[in-house]
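Below are the structure tokens for one structure; questions will follow.
One chain of protein is taken out of this complex; the other chains stay put.
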Amino acid sequence: MQRTRVFPGNYKSLAEISSFIEQSIKEAGLDTRDVYAVKLAVDEACCNIIDHAYGGEHKGEMEISVQVETDCLKIELRDQGKPFNPADVPPPQFNATLEELEEHGAGYYLMKKLMDSVHYEYSPQTGNRMILKKRIKN
Amino acid sequence: MQRTRVFPGNYKSLAEISSFIEQSIKEAGLDTRDVYAVKLAVDEACCNIIDHAYGGEHKGEMEISVQVETDCLKIELRDQGKPFNPADVPPPQFNATLEELEEHGAGYYLMKKLMDSVHYEYSPQTGNRMILKKRIKN
Amino acid sequence: MEVSITQYKRCDVVKAAGRVDSNTAPSLAEALDSITEAGRFKIVFDMKDISFVSSKGWWVLIDTQKKCKRYKRGELVLVNIHKEIQESLNLVGLGTYFQIFDDLTAAVGSF
Partner (left out) sequence: MEVSITQYKRCDVVKAAGRVDSNTAPSLAEALDSITEAGRFKIVFDMKDISFVSSKGWWVLIDTQKKCKRYKRGELVLVNIHKEIQESLNLVGLGTYFQIFDDLTAAVGSF
């Protein structure tokens, strides 16, 4: 079964998106830790859409589709903002001292750590598509 | 109805005596504050018997009778220790500075404050009798 | 009577359960003395699980309060004291010698 919803591209949507994700993945039977991981990954993905693809709030919409398969959870996020190249995302700042830490980044890295796969593609017809997958352990 | 029990004159009895009092006065329907007051008054009375009438633990017994009447609770304590004169008990140390406070006394004063009446009598035949009364408000 | 002591940076928290009467007051005194003898004079007595305190118990606390306040080196404060116990403390006129907190964190945070 697939559930799709469109949310306005603003920070107020984030809490609603979390509830939508929680409801939609219920049947997958993930444990609390994995449910949290998926909600956090989606939150980070949506923040990146608002902040980077749209360059701010209230610029466009985010379409989120959740599909629960027997052994896998698939979440697709679409937006009409500007594309990016994941290869250009700088690696996280490991071993930095507190003072050296730059206070941004980590979202994309977190998504990849939290999910089993993170796939991004862009086409002028469909816009940006981010596909997050999480294996369902049985 | 009247309940009577005899306890050895030592500090270990005090917890048992509290339970005995609590059980015995249940039917009187006192509120928690009054139940606490009665237990505390009896505890102080028993400590005085052990410490002063007997001059130490393991010297004699304490007989406690509890009588619940319609408007009054009566507790009688008997011992075979040495008698005393309540009029000689010094008044409590009010307005003392912390350093001036002498770390004893207060037990007899507390009993009188906690109960509605405290009566003491001695006869060579029956020994010491302390009678504590508490009105039952309805 | 089981008495536990938790040592924080600025104070020690003493916790015990049940009755403080002539039978158990010596164990409480021992625990409190072990703290003041170690030169620590900021003490919180957490009375959450204390159901009864007779005058013997109050004298143990008064004794510790004297040691703590001497030379202004500290204080014994009480926390989570049951209502009836606090009333009897006031009745006997000893309530004024102790600062009383509703909350353990606030008591520890006061030092």
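Chains here go by letter, A, B and C, matching the order in which they are written, and residues are numbered from 1 within each.
Keep in mind that, in the parts below, a contact is a pair of C-beta atoms (placed from the backbone, for glycine too) under 8 Å apart; a residue touches a chain by one contact, two chains touch by 3 or more.
Keep in mind that this is a model prediction, so the values were computed, not measured.
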> Relative to the complete complex, which of the depicted chains are touched by the chain excluded from display?
Replying inline: A, C
>> I'm checking contacts with the chain that's been left out. Which of C:R10, C:R70 or C:K83 qualifies?
In response: C:R10
>> For review purposes, identify every residue of chain C that touches the missing chain, sorted by number.
In response: 6, 8-11, 13, 104-106, 108-111
>> Suppose we count only contacts with the excluded chain; which residues of chain A make the list?
In response: 11-12, 14-15, 18, 32-33, 36-37, 39-40, 43-44, 47, 50-51, 92-94, 98-99, 101, 103-107, 109-110, 113-114
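Simple rule for what comes next: only the chains that are shown with their structure count from here on.
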> Considering only which chains touch which, how would you classify the arrangement: line, ring, star, complete or other?
Replying inline: other
> Looking at CA centres, what chain is most distant from chain B?
Replying inline: A
> Looking at mean CA positions, which chain is nearest the middle of everything shown?
Replying inline: C
> Using mean CA coordinates as chain centres, what's the chain B-chain C distance in Å?
Replying inline: 25
>> Using Cα averages as centroids, what's the distance between chain A and chain B in whole Å?
In response: 72
